[in-house]
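Every protein chain except one is present and positioned as in the full complex.
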Amino acid sequence: MRVVVDLNRCQAYAQCVYAAPRHFVLHGREALVYDTAPDDADRAEIERAAQACPVRAITACLSESAENTAEHTAENGAAR
Amino acid sequence: MSADSSAPDRIVIVGASLAGLSAAKTLRAEGYSGVLVLVGDEAHRPYDRPPLSKQVLRRDFGAETTLPQPADLDIVFRLGMAAARLDRTERAVILADGERLPYDRCLVATGTRARPWPNPAEAALDGVATLRTRDDSERLAQRLRDRPARVVLVGGGFISFEVASVCRELDIPVSVLVRDAVPLAGAVGAPLGGFMAEVARGAGVDLRLGASIARMEADPRGRLAALVLEDGGRIETDCLVVAIGAARNIAWLDGAALATDRNGLRCDRFCRALGADGLPAGGIFAAGDVAHWPNPHDGDALVAVEHWGNAVAQGRTAARNMLAPGPDAMVAHDHLADFWSQQFGLTIKLVGLTAGADSFAVVRGSMAERRFLAVFGKAGRTVAAASVDSARWLPAYRAAILQGAPFPPLIGGLDAPRRIETQVLEDAAR
């Protein structure tokens, strides 16, 4: 998969860390470090992480396949 | 111009960048169904850069940072091929291999490149590197894995500090050479720069202020061996990262009679690129690091913002305006600059622009606790706020900046210092 987090939005609520701890880690109090290219097999966990983000900062989709999972909301929605 | 009032069906985005991808996504989301070409001089699809100076070097996860791209974007990629020229009369982008890409609308999102070390012979030494691209990052990560005896960074900006932080986390000795008396001052002002200098030193960084390189020494095989400083000092190293800023990728626009200079491509508030005559150049827009635009939050003073958030927002605004039937239907780019950095275990976030700020105050928490929120004032108004591990207060200050609240804003309440001490900012921050 491909994942990007808008870290301007992130406020370190750590909900993604609970949802997908192998792919999202907090360093210190607020520094979120994440896997930019998780395995497609981990899609359910990444989807949970993206959905649980209180500020909708996580965008994810499957690598190169025809289908995309999570929304592209963080960018598209913010300006509305 | 009549060509600009009809709906486009050929859009060329030059720059396989964050801004370029943001524009592409917006164009499709807004219903654009015509041809969409994305040109990039690197071989990669649009990828994310912030991890390149942090987790990629630390190898927390992989080095693959390609940005998520919805499958239905239907983009025609021209990757590994730079744009060489813009033909405004014929409305075509000409690639380095001569291919002509006709356009109804063209987005210039070519961004910046790392400013190279000014002495070309020294810049070419093995062991002298810059950090801007994915390939740069993978190479530097490889060097760090070989555990150099000492890494040296020249430059007093965020890249230097982030890389220095990674080196310390990997327990690699590191020196940072900063020409100015205070690092990071251009971005976050002297008080915050001074704070970060202390943090870096506390983490074991050999931070040298007022230092610059007089010359480099190489071994017989052309490999960097040591740096001789202006003050006569000498640092042995075979790993130097040059992080002295960025230069805008506008050379390919030479001859197109556009309003370009070292600040980038000048555009109006609708992201329309301006011609040398100061009027909107038909069908050409700009977004991201390369754009030089009037900032409504600062009296329309021209600004180029080299940050992630602006690239996304400006790509989006430019895309909407590319589809607008005319200026009346266009939206102004009014993004309030924001950025973040992670270093030495701390997260620094900034909202607003500190350029020209004349005052600074810590208004929540304290530098001693390494957890605080600080605000920047300019002529009595609040223009920016910075948080260090206090991100959840930041939205309230963002609102205050947007309202042009007096400095300091949001008086009273929780976690406030007994007395707010305002510091006058000198030229360093301007």
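We call the chains A and B, going by the order they appear; numbering starts again at 1 in every chain.
Please note the rule applied: a contact is a pair of C-beta atoms (placed from the backbone, for glycine too) under 8 Å apart; a residue touches a chain by one contact, two chains touch by 3 or more.
Simple rule for what comes next: contacts and distances are computed from a predicted model.
Engineer: Consult the UniProt record of the chain that does not appear here and report its protein name from "Extracellular solute-binding protein", "3-hydroxy-3-methylglutaryl CoA synthase", "Molybdenum transport system permease" or "Cytochrome P450 107B1".
Structural biologist: According to UniProt, the chain not displayed is called "Cytochrome P450 107B1".
Engineer: Identify the residue among B:Trp117, B:Trp393 or B:Phe407 that touches the chain left out of the display.
Structural biologist: Considering the complete complex, B:Trp393 is the one touching the chain left out.
Engineer: Quick one: say which of B:Gly31, B:Pro120, B:Gly326 or B:Gly412 touches the chain that got left out.
Structural biologist: Of the candidates B:Gly31, B:Pro120, B:Gly326 or B:Gly412, B:Gly412 is in touch with the missing chain.
Engineer: With the missing chain put back, which residues of chain B would touch it? List them for me.
Structural biologist: Touching the chain left out of view, chain B contributes residues 364, 392-396, 399, 410-416.
Engineer: Which residue numbers on chain A touch the omitted chain?
Structural biologist: Interface residues of chain A facing the absent chain: 13, 15, 17-19, 21, 44, 47-48, 51-52, 54-56, 71, 73-74, 76-78, 80.
We adopt the following convention: only the chains that are shown with their structure count from here on.
Engineer: Rounded to a whole Å, what is the gap between the Cα centroids of chain A and chain B?
Structural biologist: About 22 Å, centre to centre.
Engineer: Show me the residue ranges of chain B that touch chain A in the complex, using the header's touch definition.
Structural biologist: Residue list for chain B touching chain A: 22, 25-26, 29, 48, 50-51, 54-55, 60-62, 64-72, 308-309, 312-313, 316-317, 338-340, 342, 345-347, 349, 371, 389, 391-392, 394.
Engineer: Considering the complex alone, what residue numbers of chain A touch chain B?
Structural biologist: Listed in rising order, the residues are 1-4, 6-8, 10-12, 23, 25, 27-31, 33-37, 59-62, 64-68, 70, 72, 75-76, 79.
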